[in-house]
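As you look at this complex, bear in mind that one protein chain is not there, while each of the others sits in place.
Here is subunit A:
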Amino acid sequence: MIILAIETSCDETSAAVLKDGREVLSNVISSQIEFHKKYGGIVPELASRKHIEVINPIIQEALDKANVKFKDLGAVAVTHGPGLVGSLLVGICAAKAISYSLNIPLVGVNHLEAHIYANYLDQNPKLPFICLLVSGGHTMLVMVKDHGKYKVLGRTRDDAAGEAFDKVARFLKLGYPGGPIIDKLAKEGNPNAIKFTRPMIEDGYDFSFSGIKTAVVNYYGKLSVVGSKLLVDIAASFQQTVVEVLTTKTIRAAKDNKCETIALAGGVSANSGLRKALMEKGQEQGLVVHIPPLNLCTDNAAMVGCLAHYLLKQGKVSDLKLPAVASLRL
């Protein structure tokens, strides 16, 4: 079956076409540079109005790239939360229109669940597994017991991990997006130069990153001169701190819950320090570590289509009343 999937929960407008749930025929994301050029440099940031401007061309481009026509579609899937209501509504309205006019099933999908399913696009993680979901907006540890059966073991109590990277980078005037910049600088610095606080590393599975951010701000504020050597050391030490907290808790969650596999999801999985630490420390402990390719880790519609395939198999179809739910939970 051919599924068209749509994702508009935050900044990215994305549409994808999948065959039988795991074969990605196209996965168009609005922030791709070629796409920007083609549509006159439109950056569909933030506002739902921007999503409206690009949603139709994006869907058409996804169909064209997949060499598929509307009449070939067997179902349409869409993210219906969590996210910004106005942004979500654009994708939902488009999906409903397609579902209604073609008379094909509509499948409403949870964005967080879709991130986990990015792991099923290129691999087949053995159930049950532990998934560390880290992005600009979310940080959570989830035990995936079976398809559609989750236990949220922990989540952030304040800032998301990706957000801490962005805010520290902006504070240190390193630029945007902060994650890749800090990652690059960190490679030249000494990760043990400064001992920042590691909040809650020992207890439970919840995270707290706001305190680490504030620790960097306070440390920096006390310095009179900051040379480039010190700056790379701050970047390296900060990154090491965040990575250590994430890795330690993920591995402990796997051990405590007798899971043999850990998987990574969300945009922060681009961080080379995190990939390396999770891979090395996980394997040291005899765990299998899955890390999807980067274009499937950041927000994209392919993961939405993949999840929809599994939901359809379970008969979980939505109707045309499908609402946008800003604070939808896993």
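General observations
Definition applied: a residue touches a chain if its C-beta (ideal position, glycine included) is under 8 Å from a C-beta of that chain, and two chains touch if they have at least 3 such contacts; residues count from 1.
Basically, contacts and distances are computed from a predicted model.
Between the names "tRNA threonylcarbamoyladenosine biosynthesis protein TsaE", "Hydrogenase", "Urea transport system ATP-binding protein" or "Ion-translocating oxidoreductase complex subunit E", the one given in UniProt for the chain missing from this structure view is "tRNA threonylcarbamoyladenosine biosynthesis protein TsaE". Looking at A:127, A:217, A:294 or A:320, the residue that reaches the missing chain in the full complex is A:217. Check A:163, A:183 or A:233 against the missing chain and you find that the one touching it is A:163. The chain not shown here touches subunit A at positions 10, 45-50, 82-86, 135-137, 155-160, 162-163, 166-167, 170-171, 210, 213-214, 217-218, 326-327.
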